[in-house]
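A protein chain is absent from this complex, but the other protein chains hold their places.
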Amino acid sequence: MGLLNALDNPINADGIILGKVEDLFNWGRAKSNWFLQFGLACCAIEFMAVNASHFDLMRFGNIPRSSPRQADYIVISGTVTLKMAERIKILFEQIPEPRYAISMGSCANSGGPYWQHGYNVLKGIDRVIPIDVYIPGCPPRPEAFEQAVLKLQEKISMEEIFKKRERVAQEDKMLESMLKAEENNFIENVNKHI
Amino acid sequence: MENNLENTTNNNKINIEYSQFDSERMRLNAGPQHPSTHGVLRLEVELDGEIVTDIIPHLGYLHRCFEKHCENSNYNQIVPFVDRLDYVSAINNEFPYVMAVEKLAGIEVSEKVQILRAMCAEINRIANHLLAISAFGLDSGAFTPLLFLFREREFALGILEKLSGARLLYNYFCPGGVRYEIYSDFKKDVKVFIDSVRLAMKEMEDLLIFNDIFIKRTEKIGLLPKEVAINFACSGPVARGSGINFDIRKSAPYSSYDKFDFDIPVVEPGKEVVGVSGDCWSRNWVRVKEIEESCKILEQGITLLPDEGSVTDGIPKKLKVPAGEVYCKAENTKGELGFYLVSNGSDKPERVRARATSFVNLAILPSISKGYMFADLIMILGSIDIVLGEVDR
Partner (left out) sequence: MTIQEIYDLLKIHFNDDIKEITDISNGDSFITVNPANIFDILQFCRDYETLDFDYLTLISGMDSGENLGVVYHLYSMKFKHSIVIKAFVPKESPNIQSVVYLWRAADWHEREAFDLIGVVFDGHPNLIRILCPYDWEGHPLRKDYVTPQEYHGMKVPY
């Protein structure tokens, strides 16, 4: 809607808008986030309620996908056990970049009610994957989840794309040379021992 | 017992002599993040083409150390942990636990509290069954029932939220009473709720339950004979769908359930509406009928619930539990839920062991789903209605 309002502006007449390409991209990315459809524990039931008729998450442009390869973000909805943590890491890594993660509920944030004696509970999912938005509550209300989605949209629409690409390319180059050096080192070592 | 399963007639099972073909078996991993496994259950399935030949369930992806926490918390602090076992029907979980503590500590509970507790449990039961039916529909590919039934479910959650302050995990019951007084419009809300649920279920029967496609997907699938169900100690809709007339609300009435007049829906062999006794459709049908029975109980509860009297007066200032041990059971939404409580006289229990219903009911899955298609396996799992929080504890 913001776009249409801009068209009414007399300065941008004739349907022409002046702006940065980055903004356009970000606007598109922020308003159509697909999430990975999976649930962990009690919070997942509230997550279902958010998706169902009463709270209707789809009006924010969020559609469930069953495969991580089609998703933009993942919702960690509940207690993460040590047994599950490795799986979640794999799932998260399967999501193509740029990817985001929402941590829903105190369990995912910090271990929640199970922080003290939970020998099999991971005390905070951020020990395994990076998190963008945290939602407190046990379980968080559906309204809180919607707030989190808005926060995520805000974050995405402020991101830089081109500079980041440059930076990532540089980092990649550095990494490559480091790896090469390491490999050479290794080969030298092996040769020495032979 | 195994033979019994094989011999049942009237079965959609595909009988193939495996030795005839030199077919290759494939191992497929379903879960733990698959949405149709109702949480984080992992099934290692061996397939012959599309046909399931073996299943190995791997549990424990949500093992939250419930029993360890109980040993380190006092009796009132345990109630929230109990909530989080079967998180879809939290009130029903608290019920046997507080009864066990009350029995050990010798606390008498007033009649008003008992009736209120039963009513809360029934509202919660309806909420759970609405979720179970809609999720079952979702498994079979019907998305609309979910959208329809969640409307009514929000209503149930709304009533319980007004009572307890929480939407999903209530922490409402406590030994001796309930935490908060009843709000003034409670009876009116319940009345409106009953009407809307009845209307919704009528709609649902046309939309989903007697829908041809749905019947074709669910009838004569996953047959569970009666003797096998008893041997596996199944309870709840799973057992009643197989014709076992077993409901703790009737067989050993607790709380105020002897004051209510209601039936136990059982699908007995020879009296089926659709399909055969013990198939997926029957198990789901028991849930549909149970919603109606719960509505009946709520209706009577409105007249039985006295207006005067307090529900929070009976809570002891300091809870003292003498040494002893007790096993208390109640009819959870999924079957028999029991708590085995061992007290040593201190303020913390020595051992709390939950007989988790879903854990016991899930154990039948490998036996009843061999020989069906893989897509049917999802239906069978959906019809058992498990909650992983309870399976793994």
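Read from first to last, the chains carry the letters A and B; within each, the first residue is number 1.
The rule is short, and it goes like this: a residue touches a chain if its C-beta (ideal position, glycine included) is under 8 Å from a C-beta of that chain, and two chains touch if they have at least 3 such contacts.
Being a predicted model, the structure only gives us computed values, none of them experimental.
*Asks:* Given that one chain is not shown, which residue among B:232, B:281 or B:372 touches it?
*Replies:* B:232
*Asks:* From the list A:63, A:82 or A:144, which touches the chain that is not on show?
*Replies:* Answer from the full complex: A:82 touches the omitted chain.
*Asks:* For the chain left off this view, which of B:104, B:373 or B:386 is in contact with it?
*Replies:* Reading the full complex, the residue touching the unseen chain is B:104.
*Asks:* Identify the residue among A:32, A:67 or A:116 that touches the chain left out of the display.
*Replies:* Residue touching the chain left out of view: A:116.
*Asks:* Name every residue on chain A in touch with the hidden partner chain.
*Replies:* Touching the missing chain: residues 82-83, 85-86, 110-111, 115-116, 119-120, 122-123, 127-128.
*Asks:* Across the whole complex, list the residues on chain B that are touched by the chain not included here.
*Replies:* 1, 59-60, 63, 65, 67-68, 71, 103-106, 228, 230-233, 244, 246, 251-252, 322, 324-327, 329, 336, 338, 340-342, 350-351, 353, 355, 359-360, 363, 367, 392-393
Just so we're on the same page, only the chains that are shown with their structure count from here on.
*Asks:* Measure off the straight-line distance from the CA centroid of chain A to the CA centroid of chain B, and report it in whole Å.
*Replies:* For chain A versus chain B, the centre distance works out to 34 Å.
*Asks:* In the complex formed with chain A, which residues of chain B make contact?
*Replies:* Its residues touching chain A are 32-35, 39-40, 60-65, 68-69, 72, 80-81, 84, 87-88, 131, 146-148, 150-151, 153-154, 157, 167-169, 388-389.
*Asks:* Residues of chain A touching chain B in their complex?
*Replies:* Residue list for chain A touching chain B: 37-42, 44-46, 48-49, 52-54, 66, 78-79, 81, 83-84, 87-88, 91, 113-114, 116-121, 138-139, 141.
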